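For this view, one protein chain was removed and the others were kept in their places.
To keep things simple, chains are lettered A and B as they appear, and every chain counts its residues starting from 1.
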Amino acid sequence: MTSYQSLPLPLRRVVRVIDTISVWSGKLFCWLIIPMVLCLVYEVFARYLFDAPTVWAYDATYMIYGSHFMLGAAFTSVRQAHVRTDFLYQNWPPRWQGIVDATLYACLYFPAIGLFTWAGYDFASVSWEQREVGITGPWAPPLYPFKTVIPVTGAMLIMQGVSEFIKSLYAAIKGEWPS
Amino acid sequence: MSSETLGLVSLAALFIGICVGFPISFTLIFLGIVFGVIGFGAPVFYLMVLHAFQVMSEPLFAAVPLFLFMGYLLEQAGLMNRLFNGFRLLLAGIRGSLYIAVLATATLFAAATGVVGASVTILGVMAGPVMEKSGYSIRLSAGAIAAGGTLGMLIPPSVMLVVMGPIVGVPITDLFAAAVMPGLVLAGLYTAYALVRSYINPALGPALPVEERAKSVLEMVRELFFGIIPLAVLILAVLGSILGGLATPTDAAAMGAFGAFVLTVLYRRFTLEGLKQAAYRTIITSSMVSILVVGSNLYSAVFSRLGTATMIAESLLGLNFNPMVILLTLLGFIFVLGWPLEWVPIVIIIVPIVLPLVKALGIDILWFCTLVAVCLQTAWLSPPVALSAYYIKGVVPNWELSDIYAGMIQFMLIQLIGLSCLLMFPQLALWLPEVLFG
Partner (left out) sequence: GTAQAADAIKMRVQTIFPSASMYFGMLQDMEKRINRMSGGRLDVEMLPVGAVVGFTETLTAVHQGIVEAGVTGAHFHSGKVSAAYLFADQPAVGGLDQLSAVAWFLEGDGNKLYREMHDDHLKVNIIPFITLLSGGQPLGWFKNPIENLEDFQKLKYRSPPGITGELFTTMGITAVALPGGEIVPSAERGVIDAAEWINPGEDINLGLQDIWKNYYLQGFHQATDITELIINKDFWNKLPDDLQAIIETATLATITTTLTGNIYRNAVALNELKEKHGVKVYDTPPDLFAAFAAASEEVMAKHKAADPFFKKVAESQEEFAKVVVPYWTKLLALYASMGEAALAKN
């Protein structure tokens, strides 16, 4: 990971702490792929060898999948892997890249993800209040932890956005990306 | 301003957003909200959450991380290396044999993984230096590696087709079945081209010198056996169970990932570090694709609400163009977009926008999807913005980018021949699904 020595001290701390959290979240949640594989493998064996499909594999699969990609979103951001079209972007000087990024983070990213987080918080808290259970399978598992993934993802994305915003602001002012 | 015109404005804003280079998912979510507020009012904030939850609850999409994980694990198992060596030893006496070895390895691997990057990189690493040392044409070599590598996204399993299925409302199994023949035809065309060129001009691909050949038949057979058999079993188990109607793509993807894991252990290539890297790459790619689906579903819900897609479809239909002309225009449009864009935004954003038009023209959707898939695969071979070229340059740095481009363009033309075949004979795509699923 970049050390961002060029950033002034308080900002450097903020960026480092945020990036570290995002990286660790990715390193933690990426392992959800293992239970995802195992659930389905067990289901296939149970269905074809023991002739006794599970009641939980269907719900478990989408719950793990949904949590996996959502909770990985901040990690994907810190690794700069949310797909962009860079045929113009990459040819611009860092100052322009920074200006464009900083403006779009401020005017587009924070409002959008902020509203997403707020609505997601409401969505999940209603589910907690109702102790909502899933009805798409006979298992009827609690849905509220799964729905909580939405505001958590939103909060992580906002946090990572702060770090990206600082980096792009630096590039906009200094004409080079922080290193 | 009418709501249809508003939709056009939103398209223009999207186009600008995409060109500026901000992450496309976030641009889509933002545009969905802005134009949603105009179309639905403030409650659209909630719509975004509902769409995120809908994608999160879709078990079909769970096949995306599973196929990715399977591919990344296989990459580590070092199987591709053994396979390539096996083919190389088997064919050593033939002119242009390394082209065949590269393309055969690539085709088999395409049937085992769902993405492009891995194949191109590994083929470049192991075949590049050997080809250069054996006096092979750099252009033709780079072209064969790039073209073979791109087969991974067409020949099933293909992450692209998994994503396309729910978006166009066609079962993933049908898309898989439809892509098999076109994929094999293309592999055949590539091979034929390389062989014919080498036959006419032996300098392009000389037979291997004796010291490069197998010391004994036993060695050759052993390499080929250990290279092909496990992979063939895995491919048969995964693709066979999907196409044979035994397992859902999601089930089969999980079994495939499990099988790939078993292979890495059996080949003694299992390391914790390797597993970690596979898991990291899986969560990053899966998150990128799925978040983009969320953003695009939100944008599409708003866009279709504005009625612009229907308006465009109707006005184009009103022009009374020949359906074939419109189809060619659409495919050309998608191909051109494939230059600057990756397949992900094209499949997720553009395809749903043109779909009403395709349906109104009475064009077979399955055939159309297969044509789109081949077009997008072609875009991987179209310089100057062709990721395959950078991958190859990255692993074989002493090859000039201009030579790599020159090689890729040749295979891009072959690709256009394949595409024309598919346009003239829709049965290439439609025959296998018909036989399998009736």
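We take it that a residue touches a chain if its C-beta (ideal position, glycine included) is under 8 Å from a C-beta of that chain, and two chains touch if they have at least 3 such contacts.
Keep in mind it's a predicted model, so treat the numbers as computed, not measured.
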item: Candidates A:100, A:115, A:143 or A:172 - the one touching the absent chain; value: A:143
item: Which of B:31, B:47, B:344 or B:430 contacts the chain that the document leaves out; value: B:47
item: On subunit A, residues whose C-beta touches the chain left out of the figure; value: 47, 52-53, 55, 58, 123, 126-127, 129-130, 132-138, 140, 143
item: Absent-chain interface as seen on subunit B, which is shown; value: 40-41, 43-44, 46-47, 50-51, 53-54, 57, 171, 173, 245-248, 301, 304-305, 437-438
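Operating definition for what follows: only the chains that are shown with their structure count from here on.
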item: Centroid distance [mean C-alpha coordinates] between subunit B and subunit A, Å; value: 25
item: Residues of subunit A touching subunit B in the complex; value: 26-27, 29-34, 36-41, 43-44, 58, 61-62, 64-70, 72-73, 75-77, 79, 81-90, 97, 100-101, 104, 108-109, 111-113, 115-116, 118-120, 122-123, 136, 146-147, 149-150
item: Residue ranges of subunit B touching subunit A (in the complex, touch as defined); value: 18-27, 29-30, 33, 45-46, 48-50, 52-53, 55-59, 61-62, 65-66, 69, 247, 250-251, 253-255, 257-258, 261, 276, 279-280, 282-292, 340-342, 344-345, 385
